[in-house]
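Yeah, one chain of the complex is gone here, protein chain that is, but the others are all in their spots.
Letters A and B name the chains as they come in the text, with residue numbers starting at 1 for each one.
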Amino acid sequence: MDWLYMHMPIAGVDIFWPGLVLIGYSVGVIGGFFGMGGAWMVTPGLNILGFPMAFAIGTDIAHIAGKSMISTMRHSKFGNVDYRLGFIMLIGTMAGIELGAQIVMALERIGRIGPVVRWVYVVFLALIAFMVFFDYYKAVKNRNKSDDPSHTGATGGVNWAPALHKINLPPMMHFRVANITCSVWLPIAVSFVTGVLAGFLGIGGGLLRMPALIYFIGAPTHVAVGTDLFEVMISGLYGAFTYSLKGRIELVAVFVMLCGAAIGAQIGTVATKYAQGYGIRVVFGCAVLACMISIILKQYGITTAATVIILGAITVICIYIMVIMFRGAANELREKKAASNGAKA
Amino acid sequence: MKKILLLGILLAALALSTGCLNKAEESHVYQGDCLAVQDGGKTLVLANSQPKLNPLKGDKAVFDISKAKVGLAPEVGNIIRVAFFVEKGKNVAIKVMNVSKQDLRKK
Partner (left out) sequence: MVKKLAVGSLVTALSCLLPAWAWAGGGAATELVVVADTRALSGFNFYLATLYNQDMWIFATWAVVITSALGVSLGLLMDLIMSHVGLDLGKSAGHVEH
């Protein structure tokens, strides 16, 4: 069974490569389908497959850099980016990523990186699962009131922006595209906090930055999306650079995952055309929970079960999305055929 | 799109040029059991435990580690991996890794 294992030249470990391809592919499918990163499963997944934790984080963040380049190019070419806001936030994002990476290296030095990152991930994933299920609960409750099931929003929280804009800490700045005026320290603080999490967990940070841009900074949703995408790209590139410089990256794994992600992203994005209802959110939430359970199992040394659970969960969600896509595409083709037959008759 | 491509090309050119500058000399890797740490930790003597893989002949090899980046301190009996250049017949180490003490797989 040696052929199922691929040697990683830098970390010096042999990795079950079908698992690597599957993780890359699933991240693509899930990222493309839900419109938010699937990076939360990469670091734990790589760690469970056998990567040392620091390598798993560095490899995850580098793979985000590769993936975000194309998504940034594809989606509106920065059309809705508030560049002034984006560049101001870069300060916080980059400083945050660096701090996150430094914490990772410090934890590695004292030999506690594995357990700490795993437990922080457990908390983080529990939060995501809570958000997803809460969102689902709300959506089901308001089903009759809402006409648009696809835009339920990640959080329905209180808008803190007006109160935060009143903080009169100089220098104050006006952001034209987002049409807000606030203290420069507000976007810097927001991007710094998300940057630390991104650098520490090896994620893009969009999951937190997007709602923060809307509810704390007060940016309109479309500007938040564009500006966040810009930040994800920069944070990915800077993260990849700083983790490479610290020697905690496995480029071969990045390449393998990127190949999987490129194919997966197309399938995920096409599937959104045909997706209906809220059921998929529950599947997503369950996948997050499964990932969380597998991290706990890994922490207690039950690695085989952890591997089976995490790979199984992402396989199920991928198959679910692929079924949606193939069924939808087949229906569309059938309808097109019927329409053209009707036109001929 | 054009801006990103331009940036990519610029970065590639930078990397290529710096890469070419460094291509003149290539480092090697040697791994073996530590026989001695001498000169107040400046010199390392390793046994040729894997003669088929190691690039240097002989039963043992001596490395100057005074300028090297050293991780967990090497001790006699530990398995040590060294990345080094050969400079004027001397093995000058760049990085020293203590394989025995540092099992990254457990992290």
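One rule holds for everything that comes next: contacts are C-beta pairs under 8 Å (C-beta built on N, C-alpha and C of every residue); 3 or more make two chains touch, one makes a residue touch a chain.
Quantities reported herein were computed from a predicted structural model and do not represent experimental measurements.
Annotation: of A:45, A:92, A:187 or A:204, A:204 touches the absent chain (contact as defined above). Within the full complex, the residue among A:46, A:65 or A:314 touching the omitted chain is A:65.
The chain not shown here is touched by just one of A:132, A:178 or A:225, and that residue is A:225. Summarising the interface, chain B meets the missing chain with residues 4-5, 8, 11-12, 14-15, 18-19, 22, 26-29, 31, 50, 53-55, 69-73, 81-83, 85, 94-97, 102, 104.
Hidden from this view is one chain, which touches chain A at 7, 9-12, 31-32, 35-37, 39, 62-71, 73-75, 103, 105-112, 115-116, 119-120, 123, 126-127, 130, 150, 157-158, 204, 206, 225, 228-229, 232, 237, 240-242, 244-247, 249, 251-252, 254-255, 258-259, 262-263, 265-266, 268-270, 272-273, 329.
Quick note on the criterion: only the chains that are shown with their structure count from here on.
Chain A and chain B have CA centres that are 36 Å apart.
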